[in-house]
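Below is a structure I'd like to ask you about.
Omission of a single protein chain aside, the complex is shown with its protein chains in their original locations.
Chain nomenclature is as follows: A, B and C, assigned in order of appearance, with residue numbering initiated at 1 for each chain independently.
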Amino acid sequence: MNTFGRNFRVTTFGESHGRALGAVIDGCPPGIPLDETDIQPLLDRRRPGRSSLTSPRQETDTVEILSGVFEGKTTGTPIAMIVRNRDVQSKDYEELRTVFRPGHADFTYQEKYGLRDHRGGGRSSGRETVGRVAAGALAMKYLAMKGITVSGRIISVHGRTDPAGIEEEILAAKSAGDSVGGIAGIVAKGCPTGLGDPVFGKLDALIAGAMMGIGAVKGVEIGDGFAVAGRFGSENNDQMTKDGFATNHAGGILGGISSGQEIVVRIAVKPTPSIAKTQKTRDIHGNVVDISVSGRHDPCIVPRIIPVAEAMLALVLADALLEQGKYHRRETTG
Amino acid sequence: MNTFGRNFRVTTFGESHGRALGAVIDGCPPGIPLDETDIQPLLDRRRPGRSSLTSPRQETDTVEILSGVFEGKTTGTPIAMIVRNRDVQSKDYEELRTVFRPGHADFTYQEKYGLRDHRGGGRSSGRETVGRVAAGALAMKYLAMKGITVSGRIISVHGRTDPAGIEEEILAAKSAGDSVGGIAGIVAKGCPTGLGDPVFGKLDALIAGAMMGIGAVKGVEIGDGFAVAGRFGSENNDQMTKDGFATNHAGGILGGISSGQEIVVRIAVKPTPSIAKTQKTRDIHGNVVDISVSGRHDPCIVPRIIPVAEAMLALVLADALLEQGKYHRRETTG
Amino acid sequence: MNTFGRNFRVTTFGESHGRALGAVIDGCPPGIPLDETDIQPLLDRRRPGRSSLTSPRQETDTVEILSGVFEGKTTGTPIAMIVRNRDVQSKDYEELRTVFRPGHADFTYQEKYGLRDHRGGGRSSGRETVGRVAAGALAMKYLAMKGITVSGRIISVHGRTDPAGIEEEILAAKSAGDSVGGIAGIVAKGCPTGLGDPVFGKLDALIAGAMMGIGAVKGVEIGDGFAVAGRFGSENNDQMTKDGFATNHAGGILGGISSGQEIVVRIAVKPTPSIAKTQKTRDIHGNVVDISVSGRHDPCIVPRIIPVAEAMLALVLADALLEQGKYHRRETTG
Partner (left out) sequence: MNTFGRNFRVTTFGESHGRALGAVIDGCPPGIPLDETDIQPLLDRRRPGRSSLTSPRQETDTVEILSGVFEGKTTGTPIAMIVRNRDVQSKDYEELRTVFRPGHADFTYQEKYGLRDHRGGGRSSGRETVGRVAAGALAMKYLAMKGITVSGRIISVHGRTDPAGIEEEILAAKSAGDSVGGIAGIVAKGCPTGLGDPVFGKLDALIAGAMMGIGAVKGVEIGDGFAVAGRFGSENNDQMTKDGFATNHAGGILGGISSGQEIVVRIAVKPTPSIAKTQKTRDIHGNVVDISVSGRHDPCIVPRIIPVAEAMLALVLADALLEQGKYHRRETTG
């Protein structure tokens, strides 16, 4: 299932060490100005090799738009975008052909499919998110036309919240041949009321599915999240005043529908499972072996997950906006 | 969007104060023994009026199966189940016709649809979950045939974890005209490896969407959830031994695919927004007014949310099992 | 797969000899006036026992709306409608438990599911269309609010096109213990331009799928249909004048999108397979046996298929109208 969304539908493809990665976006409204310069900056934010905090893999991640644009504007037809892989060092992964890396999808893919592309994780690699970010960049253009912005930030890494502390934790883990986890926050501003649908199409349900579907994410909160478990109703309800809601504990969503306040999301990101430290694992023959994952890996994935999480939130909102177009109350009462 | 699932598809219907609630399950495999006695016990667990801890609304929630069963077995055709509403006290809600209850969907429904069924919350009411639980009971029968069980429990209420403390917190809130939140845990045992799909159909993404789509849920964790944010990779990875995985920090899902371990889910449940304590809100004319919600409400929704969360997890797993049938590796190699 | 439509989504349920039949409509816009009297007349048109030309089975087909309506108007939530079966003579079908009726789904259902509800065809019965017609009646209400009407008529039966000849053919077949086929035509007037989507969501593709999905339909034509195969392009193209299109060979659809002209559909309906005349068939043990189907059957299904075909066309158009709401060109240029 490589398609996301009901209306603004994104299908991604491509493996870490295959020829190319990309996305096809179907359902994008016509008339949106678009060329590669709208997409490239967001891809640049997620690509590796940009600092000592991230994987040294060198990819330009240059995007090419193949279809769906005519005279500089979207036409309403599918927009295909591709990024070719360049710095592929598949031999790094030769030793992983028969071994399951702890914390990775190696074991479950092998069990599910009976075969797997062991080179860089294949489809389970973080490189799969190239397609998501490219599609998300397009969604953000559409959202911007509606006055909506999406932005993310690092909330904490290994418990530290200040920039210096965060960098310190990441570099310490790196030099120890280890990795660290953290928390990221994503916020959408300018959303109208009414996005999302009751019951199974709740906006928060769609956001939670989108976020938990990013590799390494193990928890999702909307608004105050797990903190609500320790509260009284009288503390947690967002009362209303003449100027609107007095607080935003709900994170901008009530009954699964946007309230017009900021939409507030937080995600828990696990430490990168690929570490140099020796661990116990099994090979495909069932033998217990030691493993030390070399290759090129991020000691902390939180910084690079942020553009991906932004993209996913943008995709959910673009999809909900189009859905809303169908049933807007003016339709039947006007 | 009142349909859930791709293969084991559930469509629910019905409002809190309408004639009936129910569900249609499409895609249930043929040959499963089924009658009303398979469904009723689970509906009984979620229905109100059973103790001093829950709403006093009296509903028998008697289920009738209308279709899809022949000579005591499912036939592969849609199974429709209905539960008629009985103890409807719509006049209790007359004063809510023009006022938005804080923490409720009243405001967002009005904004979205331009009208709403104010009686008991209409479709946003917890009574909507009758259809989910009925469908979940059927999913559990199917799962049981595959050796899979799903069960939930209260983890904490207002920070207390022992049964006596939990009851104390709930009764204290009730007598104060207030409500409290808490955390519930749901576990699935006996799942085979290989459930779930890479990228957008990850099993944890589906679970997160299912859980966050339950009213009052504001956070979802898989496995160790937010705790992973404070760990090193060497602490968090589940290493493998001769006997399988040494730990289960991942909660039974790797790369979005089940690993064969227990699937572990936790949800944060907000305090019931309907409270007797006076709060500030607005009416539909924009005036700020005081509100004290009377009616019949649960001072803590955690106990009654558990059968709903179990049902949703069962639905996700039944759906994933059927999905898996299509692509099982034996298919192309045999 | 018992759900039809992307936006105006209909899920039908129920077997010929089960407790009840019905439909759940999800995605219907709010604010449409609705009660049972809007639905009943269309159900009355399709029900049996109304003349010597149709099956003598006596059903009142009384509809009950269970949900989705508040104070006489749709609320945007799912509308469940049920019709209870009354005149069930299952014993008529006892001899069919082990025999495959020629031209029926008996053989294929048994092969597919390994079991089947032999009573009146179960889900493959024409009674399944009760749910479609009920849902179609609602779709027609919505279409009428947009100025669109759908109507069908008998074009021919066994080659005869005049009413007297048609009646004569049907009664002759009936008295011979046989049945006859025919052609029905359905037309939609008042459709706006722009309905339907390029490529796989073409309006004519959706209509063809909807029509061929009605039992007994073996051919579908849009506009001039098979007649175009014998024409030159200069004969077949619909040229344009100051007043619009000069002709309507295309049947109101160009490139899969409505042109604003009448939408013209024709369907070929096979003779009812249940006949009293003796035929050769097999039983489930593989023995060749003689069969003479008694029970209560229509000698010609064309008259009763028309309300079903109207319903299906109405469902396609209602769905397309909602889809169109999302991407209307004013959206991005306004």
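In this text, a contact is a pair of C-beta atoms (placed from the backbone, for glycine too) under 8 Å apart; a residue touches a chain by one contact, two chains touch by 3 or more.
All values derive from a computational prediction rather than experimental measurement.
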{"item": "Touching residue (missing chain; options A:Pro48, A:Gly76 or A:Gly325)", "value": "A:Gly76"}
{"item": "Given C:Val180, C:Ile263 or C:Leu317, the one touching the chain that is not displayed", "value": "C:Val180"}
{"item": "Contact with the hidden chain (one of C:Ala20, C:Ile65 or C:Ala105)", "value": "C:Ala105"}
{"item": "Which of A:Asn2, A:Thr108 or A:Ser259 contacts the chain that the document leaves out", "value": "A:Asn2"}
{"item": "Hidden partner chain, residues of subunit B it touches", "value": "7, 27, 29-32, 76-77, 145, 198, 322-323, 325-329, 331-333"}
{"item": "Subunit C residues touching the omitted chain (full complex)", "value": "1-4, 12, 100, 102-109, 111-115, 123-124, 128, 156-159, 173, 176, 178-183, 193-194, 197-202, 204-213, 215, 218-242, 246, 250-251, 253-260, 268-275, 277, 279-282, 286, 288, 324, 327, 329-330, 333"}
{"item": "Contact footprint on subunit A, counting only the chain that is left out", "value": "1-3, 9, 11-15, 18-22, 24, 26-27, 30-31, 64-70, 73, 75-80, 82, 112-117, 119, 122-123"}
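As a working rule, only the chains that are shown with their structure count from here on.
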{"item": "Most widely separated chain from subunit B, with each centre as the mean of CA atoms", "value": "C"}
{"item": "Maximum inter-chain contact count - chain pair", "value": "A-B"}
{"item": "Cα-centroid distance, subunit A relative to subunit B, in whole angstrom", "value": "25"}
{"item": "Where subunit C touches two or more other chains, by residue", "value": "27, 30-31, 76-77"}
